[in-house]
Structure formats: structure tokens, C-alpha cells
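Next up is a structure, given as C-alpha cells.
Every protein chain except one is present and positioned as in the full complex.
Chain lettering (A, B, C, D and E) follows the sequence in which the chains are written, and residue indices restart at 1 in each chain.
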Amino acid sequence: MKLITAIIPEEKLDEVREALIEAEIERITVLRVSGHGRQQEIVVQRGKKVVPNLIPKVQITIACNDAFEDITVDTIIRTARHGGGEVGDGKIFVQDLNECIRIRTGERGGQAI
Amino acid sequence: MKLITAIIPEEKLDEVREALIEAEIERITVLRVSGHGRQQEIVVQRGKKVVPNLIPKVQITIACNDAFEDITVDTIIRTARHGGGEVGDGKIFVQDLNECIRIRTGERGGQAI
Amino acid sequence: MKLITAIIPEEKLDEVREALIEAEIERITVLRVSGHGRQQEIVVQRGKKVVPNLIPKVQITIACNDAFEDITVDTIIRTARHGGGEVGDGKIFVQDLNECIRIRTGERGGQAI
Amino acid sequence: MSWKRVICCGLSLGAGVPLLAQGSSPVNDSGATAWMLTSTTLVLLMVPGLAMFYGGLVRTKNVLGTMMHSFAAMAVVGVLWAVVGYALSFGPNALGGLIGWSRGLVLLRSIDQTILPVGVPEYAFAMFQGKFAIITPALIAGAVAERISFRGWVCFITLWVIFVYCPLCHWVWASDGYFFNLGAKGAIDFAGGTVVHISSGVAGLALALYLGARHGYPKTAMSPNNLTFTLIGAGLLWVGWFGFNAGSSIASNLDTARALTVTQVAAATGALTWVLIETVMHDKPTSLGMASGILAGLVVITPAAGVVQVGGAIALGAIASCCCFGMILLKNRLGYDDSLDAFGVHGTGGIVGALGLTFFIRDSWWAEAAAKSPGWGILAQLKVQAFAVGTTIVFSVCMTLIIAFLVEKFVGFRVSEAVEKTGLDHDIHGERAYGLNNLN
Amino acid sequence: MSWKRVICCGLSLGAGVPLLAQGSSPVNDSGATAWMLTSTTLVLLMVPGLAMFYGGLVRTKNVLGTMMHSFAAMAVVGVLWAVVGYALSFGPNALGGLIGWSRGLVLLRSIDQTILPVGVPEYAFAMFQGKFAIITPALIAGAVAERISFRGWVCFITLWVIFVYCPLCHWVWASDGYFFNLGAKGAIDFAGGTVVHISSGVAGLALALYLGARHGYPKTAMSPNNLTFTLIGAGLLWVGWFGFNAGSSIASNLDTARALTVTQVAAATGALTWVLIETVMHDKPTSLGMASGILAGLVVITPAAGVVQVGGAIALGAIASCCCFGMILLKNRLGYDDSLDAFGVHGTGGIVGALGLTFFIRDSWWAEAAAKSPGWGILAQLKVQAFAVGTTIVFSVCMTLIIAFLVEKFVGFRVSEAVEKTGLDHDIHGERAYGLNNLN
Partner (left out) sequence: MSWKRVICCGLSLGAGVPLLAQGSSPVNDSGATAWMLTSTTLVLLMVPGLAMFYGGLVRTKNVLGTMMHSFAAMAVVGVLWAVVGYALSFGPNALGGLIGWSRGLVLLRSIDQTILPVGVPEYAFAMFQGKFAIITPALIAGAVAERISFRGWVCFITLWVIFVYCPLCHWVWASDGYFFNLGAKGAIDFAGGTVVHISSGVAGLALALYLGARHGYPKTAMSPNNLTFTLIGAGLLWVGWFGFNAGSSIASNLDTARALTVTQVAAATGALTWVLIETVMHDKPTSLGMASGILAGLVVITPAAGVVQVGGAIALGAIASCCCFGMILLKNRLGYDDSLDAFGVHGTGGIVGALGLTFFIRDSWWAEAAAKSPGWGILAQLKVQAFAVGTTIVFSVCMTLIIAFLVEKFVGFRVSEAVEKTGLDHDIHGERAYGLNNLN
């Protein structure tokens, strides 16, 4: 099993979620994070140009069976990208997941995803 | 060492925490997340039934030594479950943890947990 | 590649970030979490001493190539510590990262970090 | 309604008669002036109140954009009213009574020394009325929240105030206005049931239909970002409404106290009723319901505050909440996107109030009406009210659509889908409402 | 206290004497009326203020539920007061003076044209008093925050207003009330030390003891979710309290200005003192302490605002903060769960004020008292005050317990442990206060 973590732009959340659901990846966990990367978002405060150190992003966490890794990753790449790709479009991290347990039933492993 | 991540219902946090402390798992990190799964929480807004896409959940992260994995997982399963188990009770993910470092002392590995 | 997760005191974020940038680790993701450990922060509310169960902390997530692991960890330890080290200075967790993908370009692996 | 007549004399005096003849000029009544200034201040308080109310109901990404709709009204109409708005509303009939006009009232120049016969400086009256002109377009924003451009909104309200609000205000409240002279004692609209609530409510509906629903509506849940704001906003609106209604007596006397009393009672009844309906239907009395009920009660009593008594206020408050609740259920069936129910609450409540008040008018009013026009009764007055309501609806809807079309065409009204996704706050205003959500 | 007498004449006149004899009827004083209407509005503002104050102090899961306690008072008592509350409080003695009653006052019908001898429409007075009836039960909610059902709360306040507030109000402020006729010049309670603060404070204490502590109290830390709200709420309460106290003069004159002055000074002193105590004891002047001190100062001056001078206000404000702070320390020792210190601040502050004011009464009052009852002195008045305070405490505690028992038995008052864990907002109201906390 894999644990996929994606950092995406805030405004892309809906699109990504909808595409994932269409690809039958229906269980996800999301949260607000702030990121620092190469993206520079210029904000004007009282006439002064300010470059915030940290830009609001959304993190999506998805546990999936190995067979679903590719489709999950591809779906995210496809929908989280702004047009042909802009700085700040984010990252996807994939890790091994040893065990997954459904609290409701106590089921373990692939069927608990 | 293992890194255990559990997604549980908001209202179960206190119970889980207390049970963990009783089981001598005293160090944890928690945060608010929003989850999408099979749970459907119907909310009525001005007479209209609305099904929010994302339901507030709490994520607990616990780094523990291998020997503690089972008791941690079991404690969470036991306390996070609503009665005999309801949709939305959440998930537990277990991953390997290569290294753990206590910032205060610089200790590493199992004793730094 | 490694995925480094550090839980540090809120007020140390700026310092850590600046030091990381100096060490050329420029891409990070941060978020607010609440932690429970050995630290006891006493708060007085209307004359009553209260010990909050959960103390606000900041979590930093950094994906880096293996060669950068040590410098990242050392930088965090050095800058997140209060003086000679205080309870509550936090933890660093290091995990393997199987894959990293830059959404913008679709690049994978070490060069996508 | 006697205050209107008094005012209007004052106005024609202010606008037409040479002001230097101070011999028999009215004397200032410091008490009435104090209350009018206080009322003006209270109605101003409704604007931040409305910004909180609406601001709390939208999604996190649109909070500032939504609040800015109210604040823009404060800025734009604040200037506009002093420059030409008052002249267009309270100047003598022009264009055959379609609107008022008086060059002297531009920049309020000719009223610089006027004391109205009721003992209040005309400046105070002009500013009080100006606050109504601010709040009315601000109400419309609720119907099209989360999808309009700031630029378009600013243009829209500028035109809307000039071409919809000012004429309506003239018809209803100027002594030579159409509605003011209907029937025995005119169409009853104490504090703006037609002018303010119906006109803005139906304008909102028209806009919502014209601009279309938000992307994802109704499938996607759009949760309020901050219901504490909405509740406090409703509280501030209630507070401000005392100025809105009781101030509309343009006095500080028994009439004023009566208006305040029925306002209080109707608001409380509205809130109670809405919460009861929710409890019966879903077993969940919500804070949004509490806030909505307060609004419904306040809206319904607005036209009626000068003529009904406590019993009538209770009845109207209860009926209003039922009707507004029903209207929102109907909206959910029909599927159009009146985002924050500007029509559902203000339009519906205003119509219910303007018509329903007929059945609860106090005896003394009937006596006066009968004195003027023998045999004047409920049915006759109901016709007058219905005529005023109907004309307002038709006029407001038509003009709103024309203005919306022009704005959409020349400035752009509805934002692009991309902006809608990113949110108004970041995309249009370059800000985020809650820095506290991120580490900073 | 002379205003009371004047009012009460007005009232008995309003309630009993035929109103059509307008020959020698009082004339409206537009200035006094303006201030009474303004005061009514200001006291209304205290309700959202209180909702913010309390709402900010609870945990994130109970914010809306807590705010709804205040808003429910606005809705329920808003209606109740107009229907029967005013009749029960300001009607002539009934049941041997236990309460007032007058059928004509139901729905405020008989005061439709009454101008009080002080020149204020009785409607304005009735509405002003009605706001007191709203805020008083709302204060109680603080003692039992985070653990009561909405349904139970609504039933409780309905009964409490009828069976506790109205009788007390009648005794203290009706011209034929018990306390009003004690001693030389009556028990002194300018703006509600006994009626409002003591009665609600001890009712809160009784409820807190009866319903028991929150699950996990005192072990679990229960952190305020939003102290900015609490601070702003305290600010709004201060603002509104000017209406509360200065409005209680039922006039707009020197007495009014005096009441406002001592209110301002006592609030400032209370805040300063509390913050000083905290600085000395823990080296942390907190914003919660600032807010609490403001409250303590405002509460203590409430009964006293008509009789003390600036020096006395400073003394009372400082003493109040010391006593309230001490009382809360004591609570922490004793271990009962007065969640937001309704008793700690309102009960304690009210008692300190009602008794303590005796030592700071202005000379002119003593002169008048001595004229009526020669040799009348501090001790004599202290006895009167103590009697009023004692009776209020006993009456309020007993009645509150009876009502709480009935509500718990027939409707359910305390929520189940499961609901307490989930939080009132989601479980009872089906909402979450801060959508901004989640992605939406």
C-alpha cells in the first residue's frame, strides 16, 4: 500500500477532488498548510509590495493500494496543474504504507483502504 | 520504530488521548483535518439538506517503538469507535520510521521517542 | 530521498526557516499542530492555574535528497532548540520517501525535490 | 404617515422658497434632532452589521469580497447621495413625476440653513435618508454573492441608486410622489418596505437569475465560514433597525416609541417562529435560523411600524418567518441561486409586510382615512398597497435587468470561473481574510 | 430614586386611570424620549455584546450554542415581555403584592397613548424595561455554559422570567413594591443590582450546583476559543451599559449625566484593578482579566449609579474587582463549576454594590432621607439594603431550583455526556461555528 501526499494550490482542491472521485478514489483527507518554494506571490499592502514568506496551500493525503498509485498520481498531476504548469503547482510525495486499519471494523490491509 | 497516523472523529479526541495516556503513550501530535469517505453528514441550512463534501476530523500522529505498535493501534481502535462501529470512525495508517531525534538533547532512535 | 518531519515550538519557526534557507533547503511545507509531550505550559485563567492538554506547535515537512538529510536535521536541531535545550523543543522524524513528483513539470525523483 | 407630509413641506420649503426669510421659520427641536442624528448613526451601524451577516455566510475565500460589497455601498452611495441622490429623490417632481429634481439640492447646498417644520435640520433628514440609500443596494449583494466582480458591483450600484432607488424613494416619500398620494392616505410604507426591501429583494432575484448560479451550485456544499459573525451581524442589524424604523417617524415622541416597540416585538417573534419551525421540521434549531428569523421579523415590520400595534407586530413577525422559510424551500425546489436569500428574506418579507399590514392597522388610522375618504376600508387600502407593491416589483426588476445587462456588457459583472474558484478575496482584492489560518 | 416614583405614578396612571382625559396629561419631552429610545437601543446592544463575551470563552465546539443562549433570551423574552411580562412587573399589586398584574397591560394595550409624567411615552419605558428582562436571564447562561440543552434553556428562561424576574422587578421598581417602600427612601437599586445582577448571579450558582460540573472539569483544561470576541464583547457591554445605567434615570438631565459619569469611572477602575491584581500575583495582565474587571466595575456601579459620586465610583470599582477576583479563587478551591463565572462576577459584584453603595451615598440623598425619617443613617440604610439583598438571594435561589427541577424532569435540561463531548454546536444546532477551520 502507498501513502500519497500532495501539496496543491488552494483553488485546485475542488477540481482535484472531483477528478479523484471520478477515478474512484473516494477516500481522502485534506488540510490547510503553508508552503515555501520557488513561488513568489506578490501582495500589495497599503501601496507596499510584500512577498509573503509562506503561501497557503492544501495538502491531500490518500492511502491507496499499489495498483491505484499511478492513477492517483496522474489524476492529481493533471488537475492540479495550472495550464501548462506554473511555479507553485506543488508536489506529490509517495511513501510505503505498512498497514492500514479501518477503525469501524478493525479490518486491516488492502481492504481497509 | 513506527509512525502511526490516525484519522478519528473530532469528538473522540479526548477519549482517545486519555486512553493513550493510560497506556503510557504520552507523546502525541494532533491537528484538524477534513476528510472525505463514505460518511455522509447531512446538514440543514435554511431548510435545505446539504451534504458537506468534507467532514471535520482530527488526525493523531504518534511515533513509537515497534513494541508499542499494537497497543497503540488497539487503544485507538477501542476508543475511537462509536459503539459497534459507525461509518466515519476513521482509519489508522502505520509506516516505518527510520529515525527519530529529540531536539532538546539530540538523542536519536528508540530512546528519543 | 527522505521525508523529514519536525515538530518545533511556534516561536522558532522564523529562525529555523531562515537557517534552512541559508543551508539552501528552500522548499518546505509548514502547518499548525498541537502537541502533547512532557512539556507543561501553565496558564492562569481568572486566577486559576490551568495546564492545557495540548500545546500549539508548528510542524515542518521537508522532502530532501539523501545527501541533504544530515544538514537539514542538524540545522533544525541547532535553531529550534531553546538555549541548552528545554522540554518542549520538539522532535524530528525521518522517513523514506519512495517518490517525489513536481506537479508543474511531472519530473520525478531527486530532481523534483 | 403624517411625518411625510411634514417633511415634504419642509423639503419644498428647503428647495424652493427663499431661505433668508427667517421670521416665521421653524425652530429647532433639540430632542427630535438628537434622535434623528442617533437614528442616522444607528442605520449606519447596519452596514457593518450587514457586512458581518453576509460575510459570515460565504465561503472562506470570499469573505472580504462579500464584506466589500457592503462597504462599497457606504463609500459610493455616501458620495453619490450628497451630490445628486437627495436632489433626485426629494426635489420637486421632474419628468412628469418620474423622479424629483432641484439644482439647489446638488451637494445639499440649498438646505444649508433649513430647519424642517418638525424641528429637525434638513441636513439630518437628508443624512438619515442617505443611509437608506446605502443599505438598500448593499442588501442586493446577498443574492449574487461569491460571483460578481468588484468593478461591476460598483458600477451597478451607482446606476441602480440613480435609476431605481431615487425614483422609488421619490414616489413613496416625496409629498408629490405617486404612491404618496394614492387612495385615502397614500400607500403605507413607514420605513421602506417597498423602497428598501421589496426593491432590493426583487432586484436580487433578477440579478441572480440573470447572472446564473455559482459554479457547483447546488451540488457542492457551500458552508458558511463563520456563523459567529452572522449572528453578531444579525444582532447589530436589530440594533440599527431601531434607528431605521423609529427614526422614520422624524420625531422623538409617541409615534417614535410605538415604532420602536413594534419593531422589537416583530423581530423577537420572527426569530422565535423560525427557530420553532426548524425544531419541528428537523429537530435542529440553528443559529442561521435565529438570524434569519430576526431579519424576517425586522423586514416585515418595516412598512408597518407606523400603523400596527403589538398584537399586529406579533402576527406579522410570525407570518413573515413562515413565508420566508417557505420561499426558501421553494427556491431549493426551483434551483436558482439566490446565494444568501436576499429575495427569500427581504423580497418575501417586504411583500408580506406591505400587504399584510393592511389587516392590522390601528383604529385611529382608519378613522383619519375615513374622514378623508368616507367608507375607506381594508379592501380599498389593500388595493393601494398591492398597486404600490406591484409597481415596485415591475419597475425594479426591469430596471435592474437593463442595468445588469449594461454593466455585464461594458464593465463585466460576473467573474470568470477561474476567479470564482480562487475566490474573490485573493483574486480581486489580493488579500486573504483570515491570516490566522496560515502561519505568519 | 425619584425617577421611580415618577414612573410609577405614570404607570398606575397608564394602567388604571382612563387615558382619554387628555386635558392635563403630561407633555412629551422630546429630549428625554430621545435618550430613552437611545438607551433602549444601547441595552439591546448588550445582548450581542454578551453573546460575544460568553461565546469567546467557551470551547470551539460550543460557540454557537453559547451565543444562542443570549439570542434565545432576545427572542423568547422579547415576545414574553410584551405579552405578559410588563403587566406582571408594572401592573398594580396582585396576590398581596407578590407580583403585579393588570389585564389592560397585556400586549401593552392600555399604554398605547400614555405619556409618563416625566415626559416619556410609556412604550419607551416598557421597552427599556423589557431589555432588562432580556439581559438578566441571558447572564445566567454563563454559569452553566457548555452543558445545557437549548430546549431546556428556552423553557427555563420562560419560567424564570415569569416567576423570578417579574416579581423581583415589581418589588424593586413598582411604586407599590415591597422594596420600593422599605425604610426612609426605599432600598436603593438604581439600575438593577438586585433585580438583574444578584438575581441572575445566584440563579447561576444554584443552576451550576444543581446541574453539576462539565465532564472533565476541573482536570481538563477548557481554553477559550476566541479571546478577541471576549474583549470586544466586554467593550460592547461597556457601551451598552451607558444606556443601562444612565437610561435608568428615565430622563435626560443632570441625574443622567451623573449616572453615566460614575458608570464610566467604575468600569475603568474595575478594569485597572483586576489587571493590577493579576500583574502582582502572576506577572501576567490578561485580556480576560481586563474584560472581567470591566464587568465587575460595571456590575458594582449598577445599583449605585444614582447616589454615588466619582470618588465613590472609584472605590466601588476597585473593591468589586478585588471581591470578584477573590470569589473566583474561592470557587476554584470549592470546585463547583460556574463555567464563565456568572456568579463570580454578577452575583458577587451585585452584592458588593448593593451593600457597599451605602458608604458612598451623596449628601443630598441623606438630607432627603433625614427629612422623611429623621436620624436616618448609614446603619439603617445598610439594613434595608441587606434585607433587599438577602430576600433576593433566597427568593431567586429557591425559585431557580424549583424551575430547574421541573425543566430537568419534563423537558431535559442537562445534555447527555455524548452531546457534551460532540459539542452543542454540532449536536443540538447541526452547525459549526467556524467553517474557516475546515476546507470548504
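As a convention for this text, contacts are C-beta pairs under 8 Å (C-beta built on N, C-alpha and C of every residue); 3 or more make two chains touch, one makes a residue touch a chain.
Since this is a predicted model, take the numbers as computed values, not measurements.
Undergrad: For the chain that's not shown, point to the residue among E:65, E:78, E:92 or E:293 touching it.
TA: Among E:65, E:78, E:92 or E:293, only E:293 touches the chain that is not shown.
Undergrad: Determine which one of E:212, E:311, E:377 or E:390 touches the chain that has been left out.
TA: E:311
Undergrad: Could you please point out the subunit D residues that touch the chain left off the display?
TA: 28-38, 40-41, 44-45, 47-48, 51-52, 55, 63-64, 67-68, 71-72, 74-79, 82-83, 107-109, 112-113, 115, 120-121, 123-124, 126-127, 130, 150-151, 226, 229, 252, 428-436, 438, 440
Undergrad: Which subunit E residues touch the hidden chain?
TA: Counting over the whole complex, subunit E touches the hidden chain at residues 29-32, 34-35, 38, 42, 59-60, 63, 119, 221-228, 231-232, 234-236, 238-239, 242-243, 246, 251-254, 256-258, 260-261, 264-265, 267-269, 271-272, 275, 279, 282, 284-288, 290, 293-294, 309-311, 314, 433-434, 437.
Undergrad: Identify the residues of subunit B touching the omitted chain, counting contacts across the whole complex.
TA: Counting over the whole complex, subunit B touches the hidden chain at residues 13, 30-32, 58.
To be clear about the criterion, only the chains that are shown with their structure count from here on.
Undergrad: Could you work out how far the Cα centre of subunit A sits from that of subunit C, in whole Å?
TA: Chain centroid spacing, subunit A to subunit C, equals 19 Å.
Undergrad: Starting from the mean Cα coordinates of subunit A and subunit E, work out the distance between those two points in Å.
TA: So the centre of subunit A lies 52 Å away from the centre of subunit E.
Undergrad: Centroid of subunit A to centroid of subunit D, CA atoms only: how many Å?
TA: 45
Undergrad: Residues touching two or more other chains, restricted to subunit C: which are they?
TA: Residues 30-32, 53, 95-96 of subunit C each touch two or more of the other chains.
Undergrad: Could you say which residues in subunit D touch two or more other chains, in rising order?
TA: Within subunit D, residues 220-221, 223-224, 282, 284, 286, 288, 437, 439 contact more than one other chain.
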